[in-house]
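Shown here: the complex without one of its protein chains, the others still in place.
Per-chain numbering from 1; labels A, B and C assigned in written order.
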Amino acid sequence: MNARTDLALESVNAAKISEGITKTERGKAFKITEIKIAEDKHGEKIGKKKGRYITLEGSPLSNFSDEFKNMCTEFSEELSQFIPDGRVLAVGLGNNDITPDALGPQAAAKILATRHLREELGDEDEFLSGLRPVGVLASGVLGQTGIETAELIEGLMEKINPSAIIAIDALACSDVNRLGKTIQLSDAGISPGSGVQNKRHELSQDTLGVPVIAVGVPTVVDMHTIVEDYTGKAVNTDLPNMMVTPRDIDRLIERSAAMIAAGINMALHPQLSFEDIEAIMY
Amino acid sequence: MNARTDLALESVNAAKISEGITKTERGKAFKITEIKIAEDKHGEKIGKKKGRYITLEGSPLSNFSDEFKNMCTEFSEELSQFIPDGRVLAVGLGNNDITPDALGPQAAAKILATRHLREELGDEDEFLSGLRPVGVLASGVLGQTGIETAELIEGLMEKINPSAIIAIDALACSDVNRLGKTIQLSDAGISPGSGVQNKRHELSQDTLGVPVIAVGVPTVVDMHTIVEDYTGKAVNTDLPNMMVTPRDIDRLIERSAAMIAAGINMALHPQLSFEDIEAIMY
Amino acid sequence: MNARTDLALESVNAAKISEGITKTERGKAFKITEIKIAEDKHGEKIGKKKGRYITLEGSPLSNFSDEFKNMCTEFSEELSQFIPDGRVLAVGLGNNDITPDALGPQAAAKILATRHLREELGDEDEFLSGLRPVGVLASGVLGQTGIETAELIEGLMEKINPSAIIAIDALACSDVNRLGKTIQLSDAGISPGSGVQNKRHELSQDTLGVPVIAVGVPTVVDMHTIVEDYTGKAVNTDLPNMMVTPRDIDRLIERSAAMIAAGINMALHPQLSFEDIEAIMY
Partner (left out) sequence: MNARTDLALESVNAAKISEGITKTERGKAFKITEIKIAEDKHGEKIGKKKGRYITLEGSPLSNFSDEFKNMCTEFSEELSQFIPDGRVLAVGLGNNDITPDALGPQAAAKILATRHLREELGDEDEFLSGLRPVGVLASGVLGQTGIETAELIEGLMEKINPSAIIAIDALACSDVNRLGKTIQLSDAGISPGSGVQNKRHELSQDTLGVPVIAVGVPTVVDMHTIVEDYTGKAVNTDLPNMMVTPRDIDRLIERSAAMIAAGINMALHPQLSFEDIEAIMY
């Protein structure tokens, strides 16, 4: 088991496990791999719960791409499978003051909040009032707030009564070829800060009672993992280690947050065109 | 009644009311006026609930001042009267993307969150574990989140179980001489966005069950009010109107947020010196 | 004479002068007024040098507008008249840390710098190498740098050898109906900080030897002027005064900087479409 990745694809590959695990490939704009873990016990060895884990691999998300619309669309289609009808709560996890950890807050800032429109607009604007009700939360981190993200969400469940939660977070990976080039989607929930900080309360169907769809991009890797990835040999763990992130992390966060937010907006509001969504987001 | 001020002092003066209302003056670093409204009915005419409203008036909060420490200390002493023992939840209201409305989020970012320290540190660091538990929330605004601040706080009451809430918000005033020069403190609660947007759910002891201490600085005034303030005459309300803010609003927000956060930290943690608090805040 | 406006239109109207001054109107997306001052002596009374001053008035530039493309195009066409063939130096004046003064730096950040492309790309990319050479400078302010903008530009004249300079700056106005709703274009040069600070060295054809095209948006107004504008009567100048700016100044700066940069890019590179320019700017 390799503890230093949040990507199920990497854990499954590294551990060479197969019992109760299936792998399917597809995709155009991205190379898409879907891993299905049948039961918790099958994923135990790699610390992954049962569920579907979809990895979209492509070119660096920090670069401008002519394929942007196609990438957003394909991501949005993959995401749509997981989203039931009804109200949704979108949560951006992570720390906006630490660039490699700011994916969640930056994406949340571009997700359309619509939950208040029905009450505010009523019959005045039937189109806007008819949009699926979405609440958006950027949660801050425990050290800054003294409040766990799980507590914030639990406190809102009764009020918002969502049929699903979408949680966006920055991830760690172990293969440097996936750093900044990959989106992972999963219905198995998330533990905020699992990749980069102490374990926090889990956000999952078990703890919140509704599906928790996790969306993430690997933005960090540690130096030992880099060395192992290049050499295929383990590093003496007594040697100092450090989490690093690509030099162009500012653009990576900006562009991948834009792609994820666009894809989420498309999946939540299929009646809006890509162009409508772009116009509203900027 | 003048609807265009959030300062009780201005409303009371403008309406020339006195029944059930007392006014006391004190202060060194600031000119401090305390207004006490005995019952809701006494403040009805000016739209203010019963409670204590303390106004601290001084030189422009946007300027560097040699008196900074004294001002923080005096503000902190006034605030201390309102704060019971026990856990506190501090909430920054307003929109961080609109500079004149960013006082709440900016101040919240400098308030020490300590609620998690006891569990995280335990006996490791008795000093830090011994600090009063404080949770901090910067709430976002309804249009960005689809979630009312009141809903967020209500959802947290059971989990945090605070003995008081401190809510920081930017205010409107009617006397341009108070714009950017005044702090108002009150135990009468607050309606987020009352000064500058649509009415939202009230945050008060009535709605939340614990004292809600409101702290604010007037950062906006409307043009009609400016004209009335200079000329003493009402403006034809058919003429266009516009909310404005001082040209040096960036510095006003930065420095007044620092003063308010320092004063709150001092009031909540009297065992810390001003210098300790400055060092932690930066 | 009214010293508190940078708009020639307002000065001419207020002073009711006409000798040597012509006024023409046109425009679709904007109401456009062109004022021509024949000789320096004709504009002396209002502190304006000879030259053409074009004012584009419309709806609030801070609002999203369906007319954005048309407004950019019309502004770009007006600007094109002033721009000779050859190299251009674009300069953003003002202070990026003071939101109402950040128009220049924010617009400069979105102007395409192309001067280095010919040398860097050569025959590799004939299209990019064929673009008009443009250098871009965001100058900072004297108090932060100890260096006058005029010094910086003079130092570059020999190296860049531009055939014209475009200087973008935030302005003051006297009619609150023009605040945040107007663009002024002029070939009469500019004195950095004239609207809001001490007089600085002039940037003009006289001082730099090439046309200096000034582009600005009024973002501030002082309180005395507001009162005079509403009441038609002078304010006792002994009363305190203060520069103010609209509450939505962040959006005003963001959107007007985007419009001005788009218009400048279109005027400098007519071979690029509006859509190309939008794509490069974001």
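Assorted remarks:
We adopt the following convention: a contact is a pair of C-beta atoms (placed from the backbone, for glycine too) under 8 Å apart; a residue touches a chain by one contact, two chains touch by 3 or more.
As the structure is a prediction and not an experimental result, all values here were calculated from the model.
In the complete complex, the residue from C:Ala8, C:Leu142 or C:Ile260 that touches the missing chain is C:Leu142. Although one chain is not displayed, its contacts with subunit A can still be listed: residues 97-101, 176-177, 179, 196, 220-221, 223-224, 226-227, 230-231, 233, 235, 239-240, 242-251.
What subunit C contributes to its contact with the hidden chain is residues 109, 113-117, 133-138, 140, 142-148, 151-152, 154-156, 158-160.
In the analysis below, only the chains that are shown with their structure count from here on.
If each chain is reduced to the centroid of its CA atoms, subunit A and subunit C end up 43 Å from each other.
Averaged C-alpha coordinates give centres for subunit B and subunit C that are 38 Å from one another. Spacing of subunit A relative to subunit B, judged by their CA centroids, is 36 angstrom. Under the contact definition stated at the top, not a single residue of subunit C touches 2 or more other chains.
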